[in-house]
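Just one protein chain is left out here, and the rest sit where they should.
The first chain written gets the first letter, and so on, giving A, B and C; residue counts start at 1 in each chain.
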Amino acid sequence: MRYQALLTVLLAIALPAIASETAVADRSITLKNVSDAQNAWCKALIDISAINTKSGPAAAKKLAEQVIDSAYGYQLGTVAFKPTLTVNPQTFRTTRSGALAYFVGGDPAFPKDKGFALKDWTKCETTDAAILLLGNYANSMGKVKLTDKNGKVTAVDKTWGWVKDDRGQMRIVLHHSSLEYPG
Amino acid sequence: MRYQALLTVLLAIALPAIASETAVADRSITLKNVSDAQNAWCKALIDISAINTKSGPAAAKKLAEQVIDSAYGYQLGTVAFKPTLTVNPQTFRTTRSGALAYFVGGDPAFPKDKGFALKDWTKCETTDAAILLLGNYANSMGKVKLTDKNGKVTAVDKTWGWVKDDRGQMRIVLHHSSLEYPG
Amino acid sequence: MRYQALLTVLLAIALPAIASETAVADRSITLKNVSDAQNAWCKALIDISAINTKSGPAAAKKLAEQVIDSAYGYQLGTVAFKPTLTVNPQTFRTTRSGALAYFVGGDPAFPKDKGFALKDWTKCETTDAAILLLGNYANSMGKVKLTDKNGKVTAVDKTWGWVKDDRGQMRIVLHHSSLEYPG
Partner (left out) sequence: MRYQALLTVLLAIALPAIASETAVADRSITLKNVSDAQNAWCKALIDISAINTKSGPAAAKKLAEQVIDSAYGYQLGTVAFKPTLTVNPQTFRTTRSGALAYFVGGDPAFPKDKGFALKDWTKCETTDAAILLLGNYANSMGKVKLTDKNGKVTAVDKTWGWVKDDRGQMRIVLHHSSLEYPG
C-alpha cells in the first residue's frame, strides 16, 4: 500500500466531486497528522531539556505538564505507556502522574525515575517503519534517534498510537518505547 | 469544517514528512471514496434499467445481483436498508433477498415490490448536504435526482453509510431513502 | 449475527480472563448505549411537548436547546439531520439553529417550521429493524410510533447514527426520519 496516500491526494485534486457547499465532518487521522504529532513530541522533549538547563527543574516540570496535557490522552482515560527506561514493577505508566514522574523525576512515588526529559537532549529524529491509519485511530512504529548535548546518540524502537479527540486534537493513548536489542 | 479536507490535501503536498520507504496501511474512507461510491450506485441503477429494456428482466436481475454483491455489505452481516418505496410491514430490507426483490421485483415473498431499478431511469444525480468521515465508516446525506426516459424527475432524500472492507472495497451497510415531504 | 451480543455478554461473565487490576479504556458503543439513547430521545420529545403545554413556548425552547446540546453532536461539527417534516430547499438541518427551528418553530429563517416537538406528543415507542455497532460509531434503523394527546398515531421510519464523545456521552451525528410510504 506504499504511496497509496499520495495517490489518493493526487486523485482527490484531479477529480473534485464533492461540491464546496457540502458540510464535511472528518474525524479520521491522516499521514500529516501523524507526522505533525511525531514532530511535536520531539520538539517538546528538546524544549523540556532546554528549559531545564536555562531555568531549572521547576520550569521543566511545568512545561512537561503542559506537554502531557496537550499531547497525551490521560484526560480521556487510561493511556498505555511503556517508557524506555522504567523498571519493573513500575514499568507501565497508565496515569498522568506516572508519566510526569518519568519525564522529569522528583516524585517519591516513583523513586527510580531520574527524569528522561532532563538528559540534555538537543536533537530528536524519527524514521517510520510502518504507519497504520485505522480511522479515528492511528499507529506509527519506527526508530527515534535522540542526541544529547555531548553528541551521544541513543536509538529507541518506538510505537505511538493516537486518537483524534472531539476538537480534532491528536492525543497519544499508546506509547511503547524500548532500547534496541544489541543482538 | 468545510474545506478542511481540501486544506489537508494541500498541506500534505506542501509538507511531505513521511518517508517513501515507510509501509502505510490506510483503512480510512476519504471524500473521494464517498464520491466514487455514490457515482457507482447511480451508474448501476441506470445500467440495470438499460439492460432491462435491452435484454429483459432476467438479465436485469443478474446484473442487480452483481451490484448488490459488490456495492452492499450483506456478506458482512446485516444491512440497514430502508428503500424509497417499500410498504409496511416489509419496510426494511436487512437481507440480500429483500434488497434484490426491491430492485427488480418478481419475488412472491415481497408481493408489493414492482422493481425500482426497472423504472427506465436514464439519469441519476447526487447533491450532498453533509458527509461524515468517521474513520473506517462514512455517511453521506443529501438529494438524489432520478430522471426517467420520459424526463420525469423523482427527488429523494438519501442517506448512505459505508464501511471499507478488508480489501479496501466500499460497502453500503446503511441506506435510508425517502420521498420528499411535500409540505 | 442475531443474539451475538447476548452470547458475548454471557461468555464474558462465564470466563472473566482480564484481571481486575487492568486499566481499561472503552470507547465502543454497546447495544445498551443505543437503547438508552433512543429512550432518551423519546423522553425528551414528550418532555418538550409537556412543558410547552404547561409553561409555554419559551420554556419549551429552553428545554429543546438543552436536549439538542446534550443529545446531538453539533458541537463536534456537522450533523447530518433530515427531519420528518421539513420542506425543500430547507430539507437538511446541518446546524444547531436549523435543528432548534425544526423542534420548536418560531425562527423567521425557517418560516415553514411549526415546531415538531410542540405537537402534544404523549407517547414515543421505538422498534428496531437493524442495529449496527461499528466501534466508536453505531446506527439504528426502525420504526418510531408517536402518539399525541388525542390518541392519533404517527409512524415514522427512522435512522439514527451516534458517536461516543470524549466523555463517553452518546451524540447523534446522523438522523434521517421520514413518513411511511403509503404504497
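In this text, a contact is a pair of C-beta atoms (placed from the backbone, for glycine too) under 8 Å apart; a residue touches a chain by one contact, two chains touch by 3 or more.
Note that the structure is predicted; figures quoted are calculated from it, not measured.
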Sole residue of C:28, C:53 or C:75 that reaches the chain not shown, by the stated touch rule: C:28
Chain C residues that touch the omitted chain in the full complex: 1-6, 8-9, 11-13, 15-20, 22-32, 34-36, 39, 127-137, 142
Contact set of chain B toward the excluded chain (per top definition): 23-25, 27, 75-78, 94, 135-136, 163, 165-166, 173
In chain A, positions touching the absent partner: 1, 77-80, 82, 84-88, 91-92, 94, 112, 129-132, 134-137, 139-143, 155, 157, 159, 161, 163, 173-174, 176, 178-183
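One rule holds for everything that comes next: only the chains that are shown with their structure count from here on.
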Chain copies touching (chain A, chain B) - same or different residues, decided at half shared: same
Computed distance of Cα centres, chain C from chain A, in Å: 37
Inter-chain centre distance, chain B versus chain C - centres from mean C-alpha coordinates, in Å: 24
Chain centre separation in whole Å, for chain B relative to chain A (CA means): 39
Numbers and ranges of chain B residues touching at least 2 other chains: 1, 129-132, 134-137, 142
